[in-house]
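All remarks here apply to the structure that follows.
Only a single protein chain was left out; the remaining protein chains are all shown in position.
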Amino acid sequence: MKECLARVVDNSPLCDTMFQLTLRCDGLFEDGAEAGQFVNIAVNNPSLPLRRPISIYAIDRQKREIRLAVQAKGEGTLALLRSKKGDELSLLGALGNAFSWFVPNNAKRVFLVGGGVGVAPVRCAFDELSAKYDCSLFAGYRNVGLVYGLDGIEKERVFAVSDDGSFGEKALVTKPLGEQIEKNKPDVILACGPAPMLRAVSDLSEKHGIACAVSLEQRMGCGLGACLVCSCKVKAKTPEGYAYRRVCADGPIFDAREVIF
Amino acid sequence: MKECLARVVDNSPLCDTMFQLTLRCDGLFEDGAEAGQFVNIAVNNPSLPLRRPISIYAIDRQKREIRLAVQAKGEGTLALLRSKKGDELSLLGALGNAFSWFVPNNAKRVFLVGGGVGVAPVRCAFDELSAKYDCSLFAGYRNVGLVYGLDGIEKERVFAVSDDGSFGEKALVTKPLGEQIEKNKPDVILACGPAPMLRAVSDLSEKHGIACAVSLEQRMGCGLGACLVCSCKVKAKTPEGYAYRRVCADGPIFDAREVIF
Amino acid sequence: MPKLGVEICGVKFKNPVIAASGTFGFGREFDALYDISVLGGISVKGLTLQKRLGNPPPRIAETKSGILNSVGLQNPGVDAFINEDLPWLKQKDLVVIANIAGSTVEDYVKMAEKLAPTAVDMLEMNISCPNVKESGVAFGVKPEKIFEVTKAVCGAARQPVIVKLSPNAADIAENARAAEEAGAQALSLINTLTGMVVDVYRKRPVLFNNFGGMSGAAVRPIALRMVYQAAHAVKIPVIGMGGITSGEDAAAFMLCGARAVMVGTQNFSDPMAMPKIVSELHRYLEKTGVVDVNDIVDALVMN
Partner (left out) sequence: MPKLGVEICGVKFKNPVIAASGTFGFGREFDALYDISVLGGISVKGLTLQKRLGNPPPRIAETKSGILNSVGLQNPGVDAFINEDLPWLKQKDLVVIANIAGSTVEDYVKMAEKLAPTAVDMLEMNISCPNVKESGVAFGVKPEKIFEVTKAVCGAARQPVIVKLSPNAADIAENARAAEEAGAQALSLINTLTGMVVDVYRKRPVLFNNFGGMSGAAVRPIALRMVYQAAHAVKIPVIGMGGITSGEDAAAFMLCGARAVMVGTQNFSDPMAMPKIVSELHRYLEKTGVVDVNDIVDALVMN
């Protein structure tokens, strides 16, 4: 983990609201980068003091490149959207824990579940874990215009749905997930997406006794674990029955059984 | 005068610390732009709320282009320095009065005096006024590395010196100015540069009974005359013996006899 | 088509966007760029009883996302305003607020008396200008002083009196209540925050006056907090300002309890700012399905 300069290799649209940044960043690879980790990226807007946490969407260790899948949401991501080939961006990374930490050595089958923007890190995990495990990707989108992250995967390994039926079945992602759990119970479920989705995936996993890890989001300050602003509530044997953990340094991936949604 | 978008046609170095921006800006030409006027330009740095006042260095009415000669000084001009061909910049202009307002109709000979960055507006005036008057340009620079604004002028019309003798004579600009006044007394002297230079030019003009106008600088807010922050001291029949005038709207060019340096 | 009209102390504004005092002169200069009748109102450059020359330059310094000024209340005096600027302004279709500042209670009262028979729609008492040592500071900080000067002016004024509060206060709610108890019909806030910018190479403050009043986007969170606190401490209407740059910023102040807003520094960054803010506010209401801008006033839900 370090602060290093990345050079924009490519910036291109990914779907209606998202774009893909390809970044060459040698420094990042000195300590390694893994699926599930994120980078804290300084946007080129001097009035915005905070970096933006963005998950790693793809890793090319040979070219020393990573790709990010970014939703243009507010001013910070808008500044990123405007970055052009050749521009320099300061990255802090790779930060946080990796999905692989939650996959037991003896695991065989891994289900990866993503919702919307949350598809990015699980697609990365799909690419990284497929060599070792039997992986399937479950993805839920609002509508067909927001679909990304499915290219180049064998059809039988992808289960994609949409809220309005404009892409795949009209369903929540937990529907195909539940169906496949019945058919081919996995050893681990790894998920990233909006809180209601994560809660539903967590419930489903618990019901079937499957280990499940979820990747959480929170507004961040330092990204390093020092400022304690990025807290998420976890079960704890405190008088209050809970404690706060740091999404940036203790996560972003947590054992679903620990999280208080 | 209006707010309008300009497109960067070219950005290139002018001398050691200065660069030249060529801007295409149709809007600016709807109400006209003249030598001595300035534009208030929004720099592309969202943390800097104030526009930067920059004199017009050259006017191409056919192409609807202006050129600015800008010294890279602080953060604002640095942001301008980074602007690339094709970028859009918001201009407010043309603002203030013009040198031509100070040239009486019956004038024949006009001496234009610039110091350092202040050469820009007087070079523009040289180009604009030469058709009507017999113009000479006097320019003083710190050293040879800071020379600009003299290209394409007949040699006998240029009197350039430098503080250290690395370009032309080692002298202050008032030296050749004084010499030429003795030889060919002009009807009007128009000057822009640092305050000590303006004071010296003003004294020289007064001594020889020559009308003189000086272009002043002051930190600005609105650039329009509304906020009263850009004041300069002028002689006035107030109890205090002075009053404040607005550099942006009453100037930037003032009759040298009125100014309290 | 959401409705933008608001009413404060019986005075009708076609929309809640008002030019902040000191940043918009008497309206003429900006009227060269757009018809200022598109605005809800204007609070004119701070007036004093006698003409004032103001402070020596530099009077403005830039800082990150903000500015500091030390104009020192340069103005032609209240009589010149009434004779030379007001007639022009009243041809325009917007609410005219006379912003007044005095060195003594008597100054304020005399100005209120002079303005009473005029076509000015409202008075705004600047009791907080930090630039003029003998004026603002004393009145604006302590609740007793705020009470005293407000009471005197309300006695003399014919038009509704707005008291403009200083943010250089430990307890803004206390000051707001002091003004209300003294008879103020409305409050406006915030005026500028006292600050300093240093030129480390010259080893001097940038402003000739050393200290100046800070404004612009940088102060917005402080302004929003204070507007919320003031609006929830009094029953009279509150006009919010401090760093408004967009229609969404204006909405934030109204959600916090402001019935209208004023825009200052942003006029420098973008001379077309206020007409843009009016239309952005309109669009915000459309996007959020609000039919009347008054419906967002004090609509903030606390966590």
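For reference, chains read A, B and C in written order, and residue numbers begin at 1 within each chain.
FYI, a residue touches a chain if its C-beta (ideal position, glycine included) is under 8 Å from a C-beta of that chain, and two chains touch if they have at least 3 such contacts.
Computed from a predicted structure; not experimentally measured.
*Asks:* Given that one chain is not shown, which residue among C:105, C:156, C:173 or C:196 touches it?
*Replies:* Only one of C:105, C:156, C:173 or C:196 touches the chain omitted from view, namely C:196.
*Asks:* Given the contact definition stated above, which residue among A:89, A:137, A:220 or A:256 touches the chain not shown here?
*Replies:* A:220
*Asks:* Where the complex has a chain not shown, which of C:94, C:218 or C:293 is the residue touching it?
*Replies:* C:218
*Asks:* Considering the whole complex rather than only what is displayed, give the residues of subunit A touching the chain that is not shown.
*Replies:* Touching the chain left out of view, subunit A contributes residues 1-3, 42, 46-51, 90, 92, 218-233, 238, 240, 242-244, 249.
*Asks:* Could you pull out which residues of subunit C are in touch with the chain that's been left out?
*Replies:* Touching the chain left out of view, subunit C contributes residues 61, 63-66, 68, 141, 168-171, 193-198, 200-201, 203-205, 207-212, 214, 217-222, 224-225, 228, 243, 248, 251-252, 255-256, 284, 288, 296, 299-303.
In the analysis below, only the chains that are shown with their structure count from here on.
*Asks:* Taking the mean of the C-alpha atoms as each chain's centre, how many Å separate subunit A from subunit B?
*Replies:* 56
*Asks:* Averaging only over C-alpha atoms, locate the centres of subunit A and subunit C and give their separation in whole Å.
*Replies:* About 47 Å separates the centre of subunit A from that of subunit C.
*Asks:* Which positions in subunit A touch two or more other chains at once?
*Replies:* Within subunit A, the residues that touch at least two other chains are 46-47.
*Asks:* Could you list the positions in subunit C whose residues touch two or more of the other chains?
*Replies:* Counting only residues that touch two or more other chains, subunit C contributes 64-65, 217.
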